[in-house]
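Down below is the structure, laid out as C-alpha cells.
One protein chain omitted, others in place.
Order of writing sets the labels: A and B. Residues in every chain begin at 1.
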Amino acid sequence: MGKRIDVRDLNVYYGTFKAVEDVTMTIEPRSVTAFIGPSGCGKSTYLRTLNRMHEVVPGGRVEGYVGLDDQDLYASSVDPVAVRRTVGMVFQRPNPFPTMSIFDNVASGLRLNGVRNKKRLAEAVETSLRGANLWTEVKDRLDKPGAGLSGGQQQRLCIARAIAVEPQVLLMDEPCSALDPISTLAIEDLICQLKNRYTIVIVTHNMQQASRVSDRTAFFNLAATGKPGRLIEMDATQKIFSNPSERATEDYISGRFG
Amino acid sequence: MTALAPPERLTVVPAGLAKPSGRRSVTNLAATVLVTLAFVIAVVPLVWILWTVLSKGLTLLFDQQWWLNSQRGITSRREGGGAYHAILGTLLQAAVTALISVPIGVLTAIYLVEYGRGRLARAVSFMVDILTGIPSIVAALFIYALWVTTFGLDRVGVSVSFALVLLMVPVVVRSTEEMLKLVPNELREASYALGVPKWRTISSIVLPTAFSGIVTGVLLGLARVMGETAPLLILGPYSKSINTDLFHGFMAALPTMINQDRTEALQPAVERVWAAALTLVLLVMALNILGRVVAHFSSVRK
Partner (left out) sequence: MSTITGASVVDTVDQGGPPAGGGSTGRLGDRLMAGAAKGAGILVIGLVVLVGAFLLSRAAPALAANQANFVTSRVFSVDGGTLRFGIADLLWVTLLSSVIAMALAVPVAIGVALFITQYAPRRLATPAAYLIDLLAAVPSIVYGLWGAKVLLQPYREHVQDPLAHALGWIPLFRSTSVSAGTILLVSIVLAIMILPIITALSREVFAQTPVAHKEGALALGATRWEMIRTAVLPFGRPGVISASMLGLGRALGETIAVTIILSTLPGGAPWSFSVFNGGETFASRIANNAAEFDTPAKTGAFIAAGLVLFLLTFAVNAVARIVIERRKAFTE
C-alpha cells in the first residue's frame, strides 16, 4: 500500500491556455507531501492531474508523464476511471452524498466496484470509519443522513469514503480550509496516522499546516499574472521552512507576498 | 491509534489500471446508447409533423389568393379563396388578448416582486398558480357561462379573447416575475440613494432593464394562446367571411378554419386544411423565434 508517484515534464492546459508548466518531481511512497504557493498558481490544477480529474473539465488536457510505481497513468490503455479508483481524492468542501446515509456514503465506492456482500461491506465501512477516526462518533447512527454531521465530521466521512476503496494514493485539496481549528487539528492527526498506509499529497494555503503535517514540501509560483505556474522548489519540509534555496520560496515563507 | 487490518485487498476491487469490470463498462455504454436513443425518439415526431404539414400545405401558401381572400362563396369542392379572414381573426383576437393580459400580468408581477409581503402576496401567487393549471376548456366554459348564459350576450370575437386572457395572464405574470427578480438589487439601491421615488425606480430603472425579458414572455404567451382551439370551439363559431368587428358576428380564426373542414374528404378542402395548419404553425413558430431572439438581446440573463 502506498505507491510512488513520478512526474516528468508535465504541462497542464485548459484548451490552449497553459496553466502549469514543466513540473518534474518524485513523491515518495507512504509519506505526506504538501503543495504550497500563492492563490492561482496552479497547485490544485496540478493536483487534479494526478488522478485524471483535470480532464473532466472541458478543454482540460496534459502533456508529459505521470507514473504510479512506473506505470504510466496517461497511457492509452489505461482507463481514467481505474486511475481514480487507485488515486483517491478529498475535496475542499466536504461533499457527502446528500441522499445517502453515513453507511451508504462510505460504502458507495465499494458498491460501485461490485462489492455486494453485506458482511464485507459492513466490515469495510467499520474499518474505514475507524481509519478516519470517526467510528466512535457515528457507530450508533450509521443509517442517518451523511449531510447531518458537522463540517469536520463530514470531511472525515469523505476521507473514510475515499479510503474505503483502498487507494494507493490519497490526494487532498485544501481539506481543512472550510473547517474550524478543532476539526482541522483532528484531520491533521488523521493525516499523520494515514501516512503509514497511503501516499498522501495535500494542497494547502496554510503554511503552518504544511510544516506540521508534511515530510516534503513543494513550492509553486507564478512568474507573472497570466503566465503558467511552475514548481520552484521541492525539498524536505524542515529545509524548505528553515533554509530554502530559492529567493522566491523564502519571500513566500516569510510572508513578503502571497 | 487503532491500526487498520493488515493490507488484505478486497479482491473485487482490481489492483491494476485496466478498464472496470465488463459489466460496468457495458452498463455505461448501454446508458449512453439509451440516452442518445431517447433524444432521437424525441426528435422524430417533431421532424415528422413538420414534414407532414410542410409537404401537404405548402403549395397553397405560394398562392397570392391565400393571403388576401376569405372563404366566402367557396364550398368544399371548389378550389380558391384564401385564409385572410382566419389569419386576421387570429391576429385580432390575439392582439386584444395581449392588450388586456399584459398590463394585468406585468402589474401583478410588479406587486409580487416589488411590493408584496405577507399573506396577500402569498394568496396572489397561489391564485396565479391555479390559473396556470386551468384547462383551456374550463376557462372557455367560464366565459361562456358568464357571457352567454348569464348576460345573454352573443358569442363574438371579444369573448374568445376574454377566455384567452385567463390563459395568458399567468404566463405573463410568471415570466415577468422571473425577469424582475433577476434585476440586481444594487440597481434599485443606487436609484434610491439618488433620491428617486420607488415608483419612478420601477418605471425608469427596473422595467427597462427587464424589458426584453418581459417581451419574450409576452411573445411566448401569445404563441401559446394563438394555438388554443378549445375557447374557439365554445365561444368562436366559424365564419367564412371577413369580419373585423370584435363585438358583432362570428369571427373566423385559423384553428376553427382547420376544424371546420377536417372531416372533409374532397381534395380542395383537405388541401386548405393542411395549408391553414401550416399557416398556424408558421405564425406560432415565428412568434417563438422572435421571443428567443429578443431574449438574446436582454440586459439580464438567467
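A few notes on this one:
Throughout what follows, contacts are C-beta pairs under 8 Å (C-beta built on N, C-alpha and C of every residue); 3 or more make two chains touch, one makes a residue touch a chain.
Treat the numbers as computed from the prediction; the structure is a model and nothing was measured.
Note on the undisplayed chain: of the listed residues B:L60, B:L92, B:I110 or B:V215, the one touching it is B:I110. Among B:L166, B:A252 or B:A269, only B:L166 touches the chain left out of the display. Between the chain not shown and the residues A:M1, A:M25 or A:V81, the one that touches is A:V81. The hidden chain makes contact, of the residues B:T52, B:T75 or B:S241, with B:T52. Even with one chain removed from view, chain A keeps its contact list with that chain: residues 51, 53, 56, 58, 81-86, 88-89, 91, 93, 95-100, 108-109, 112-113, 147, 158, 161-162, 165. Mapped onto chain B, contacts with the missing chain fall at residues 20, 24-25, 27-28, 31-32, 34-39, 41-43, 45-46, 48-50, 52-53, 103-105, 107-108, 110-117, 120-121, 123-124, 127-139, 141-142, 144-146, 148-149, 166, 169, 173-174, 178, 181-182, 184-185, 188-189, 191-192, 195-203, 223, 226-230, 233-234, 255, 258-259, 262, 273-274, 277, 280-281, 284-285, 288, 292.
As a working rule, only the chains that are shown with their structure count from here on.
With centres taken as mean Cα positions, chain B sits 50 Å from chain A.
Residues 1-2, 4-5, 7, 9-10, 12-21, 23-24 of chain B are the ones that touch chain A when the two sit in their complex. Interface residues of chain A, counted against chain B in their complex, comprise 1, 68, 71, 73, 77-79, 81-83, 85-86, 110, 112-115, 120, 124, 127, 130-131, 165-166, 193, 197.
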